[in-house]
Every structure is written in C-alpha cells, then in structure tokens.
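A single protein chain has been omitted from the complex, and every remaining protein chain is retained in its original position.
Then we have chain A:
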Amino acid sequence: MKEALNKKRKVSKKTKKSWRKHVDTKDVDNFLDEKRLEERLGAPFSERSDGELFAVDKSPEKKSELTSKQQRRLALKSKEPVCFAILKPHTAIPDPIAKRNRVKTPEERKNPITRRIQAMKRLNGQLKLKEIDANKNKALAEKKRVNKPKLGEFDKDIWMEKKKVHMDVQSEWLTSDTVRHTLANTGQKQKRVPLSLSNKPSVVPAVQAPHPGTSYNPSYTDHQELLAVVAKKEMELMKQEAHLDRVTTKMFKKVSADKKNDSWMQEMSEGLPTKSKTPDETSDTEDHDPNVKSVNPPSKNEKKPLVKRRKQKEQRQLELERKQAKVEKKKVADIYKIKKIATQISAKEKKEEFLRRIRAQTKERKIAEPKTLSKVKFEAPEPDFELAEELVGNLRNSKTVGNLLRDRYKSLQQRNILAPGTRMLKLNKAKVKKFEKASHKMGWEDTFK
C-alpha cells in the first residue's frame, strides 16, 4: 500500500491546462530566483574572490563615540527618521514603468483661470465663509491662550481696581429697580455678598499665643506650669478611661469557655421540651382551665339606659356649676391674699433672673468652644511639650516637637471652618456576591478551585 502511495501518479498532460497544472517548473523557478538574487546582490559569494568579499581592517580600533547620552541623542537626531523609511523604495530594482501616473491634488486639478480668479478674490479680501470662520476661531484660540491665567503671576493691585460701571444704565431717569432688572436681564447681575463672609466663624485667633513653657529653653516656672496643664489633662483622660472600664468591661465576670457554652445552651433551650424534663401534663391542663380569665377579655357593646345617661348629664352640669362657684369664691378670697401672691411672683422672678444669668454665662462660655458641625465630635489636640530631661538648652540640639500641619488642621476645626470628620480610607462598596446560573454550570469549576 505504501509503495503504491509513493508511486508517482501518472497524469495526462494532454490539454494545455492540464500540462500547466502538472508540469514541474521548480528548476526553472529556482534558476530565475537565483538570477534575480544575483541581479540584486551581485555574483554569488561562492564565485567571488576573498578580496572582493573581505577587507583587512587596518585602522586602529575606534571606541564607539556614542558613550554619553547626549552623543547618542545627537546621533539619533542626525539619523534619518524611521517614519520616512516607508517612502523609500525597498529594492534596488528600478521601477519598470518609468512614466507612472501621479494623482493630482485638487488645487492642481483646477482650471488655471479659476485658480487665478480665486487668488484675485483672496487678495481683495473676499473669503469663503469657511475660511472666515476658521480665522475667527484661530483668533479666539490665540486670545484664550494668551489670557490663560498663570500660576504665580501677580501683576495688579486688586484692591485699587475700580468697579466696572455700566454706562448704559447710568441715568438719572432710571429707578434702581429698573437698573437691577436691566442688569439682570443682560447677564450682568450683581450678586449680594452674604454678611457671613465678613464675619469670622469663631472668636478664637488663627495663631494662638504659645504657652511660655513651650520655649526651647523655658524658665523653670513656665515649664512646670505647662507640665501641670498636661498632667491635669492626662489625669482626666485616665479617669475617664477607668470609668469606662468599670462601667463596661469590669461589669462582667470572666467565665471559662465550657461554662459559657453551657450557659448559652441553657439560655437558648429555655422553654423547650428537653430530655431532662418530663413532658408536662400540667401545662396541658392549664390550657383548658375554665377559671383562668384572659388578660384582655373581649368587649361587649352594651348600651347605657336613657335614665343613666340623663343622670350622668345632670351630674356633669352640677360639677361645672360647682367649679364656677369655686372660682368666684376664690376671686373674692384672693383680695385678702395679695401679699402672698406678691411674694410668689417675686420668687418666680428671682428664679427667672437666676436662670437668665446662668444661660448668659453658658452662652459666653460656649463662644470660644467649637460648634457641633458634624456627627464626629471635635477633639482638642494634645498639647506639645518636652519633659525636663529632653530639654537641651541650646538651639543646635533641640528637636522639633509636634506636627505643625496637624496643629493647623485642628485649629481650622476649632474655628468652625472645617467640620470634624473621620477620613474614609476605604470606600465601603457593597460586596458583590457572585453566583453561577444553574443552567450554565458545568460541574468542573469546584474541582479547579
């Protein structure tokens, strides 16, 4: 079988078509290829002498000039750009069609007469609408580019600049309302600056006077004062912490894991029929006990008899009369009680006065305190200080304490300029849970996990 396959099949080369199809022209093709290669590259290497192929390098070995970056760049610059390579012929073979047609540009294709007329028009300043538009846009872009504000360029006194006066509305015949209306409808509306802009949001100064104890070389008393302040604050904090500890953590006993588990089990199985308990028969009997009344018995719609209603009405009337009589009587009696009432009023006024004073005091105290601007409460920064052993007493060895940026940030919060907040470092995006449709499940995903 194999031999049969290897055997050359005999085909007919009767017709021209079949001849072409089955004739072996490989040798001819090879010869032609070789010829072409020879044309391109010259005679084959085998035929050429060594002298033609090789040259003895007699010049001293040159160091590559492109050592520095600059030289390399220079070389790169002087080299022909790569982008032009595509425009060059890639073979040495000349174009067989010497007079190849070139597509003319629209400008070249124009009639010379038309071209001349157009040039004349352009000279006269008659432009096409498209060109006019283009020129306009170019000028606009240039203007925009020039007027673009540059960072750090201050070349005018903004406080001496005069306000723009709208000449068209400067007339004694126009009322102020008319002026406002005209300006508003011509896109020059004057906005009113809110008063809050000129008022500072807090009375606290931007840079507070430093405590004398923060000097790099403080006097003993100043330093002790500062330390006392810091210590007092720290003590307060510790007290607070101790309190929180007492109120939360220490309220609970420490329990071993087993015990905890047991108690949990017990709590969770409360009221459930467990193995330890025998099924209660008493509860069953309780349910059917006729003596037990419901906590909320159903109401009945029982109508009151008319007599009862009348009597109730009479009673109400009587009560009202009695009340009125009492008030009348009190009016008469009050005349003799003036003194007592006066003392009551004065007592009340005194109390009000006291409360007013307290309120004024709290208001005054609150002026310097930061306001509540957000959910997060403002936390005053911890005071910067150096311990006595850290003080060196000369400028060279003293080191910076505290963070000035944090200080500024807190100061802005304290002055009600920034709302205190916690920075969100991670966005709480909802976690997307991925499912696979049962219909698309192929069964091998789990094995490759």
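In the analysis below, contacts are C-beta pairs under 8 Å (C-beta built on N, C-alpha and C of every residue); 3 or more make two chains touch, one makes a residue touch a chain; residues count from 1.
Methods note: contacts and distances are computed from a predicted model.
Q: Tell me the UniProt protein name of the chain this structure doesn't show, selecting from "AP-3 complex subunit delta", "Pescadillo homolog", "Probable Vacuolar protein sorting-associated protein 21" or "Beta-Casp domain-containing protein".
A: Looking only at the record, the undisplayed chain corresponds to "Pescadillo homolog".
Q: Among A:92, A:197 or A:307, which residue is in contact with the omitted chain in the full complex?
A: Touches the omitted chain: A:197.
Q: Which of these, A:178, A:217 or A:240, touches the one chain of the complex that we don't see?
A: A:217
Q: From the listed residues A:77, A:423 or A:437, report the one that touches the chain absent from this view.
A: Within the whole complex, the residue contacting the unshown chain is A:423.
Q: Determine and list the chain A residues touching the chain excluded from the picture.
A: For chain A, the residues touching the absent chain are 148-152, 154-159, 161, 189, 191-194, 196-198, 201, 205-207, 209-212, 214-220, 222, 371-375, 384-386, 393-396, 398-409, 411-412, 416-419, 422-423, 425.
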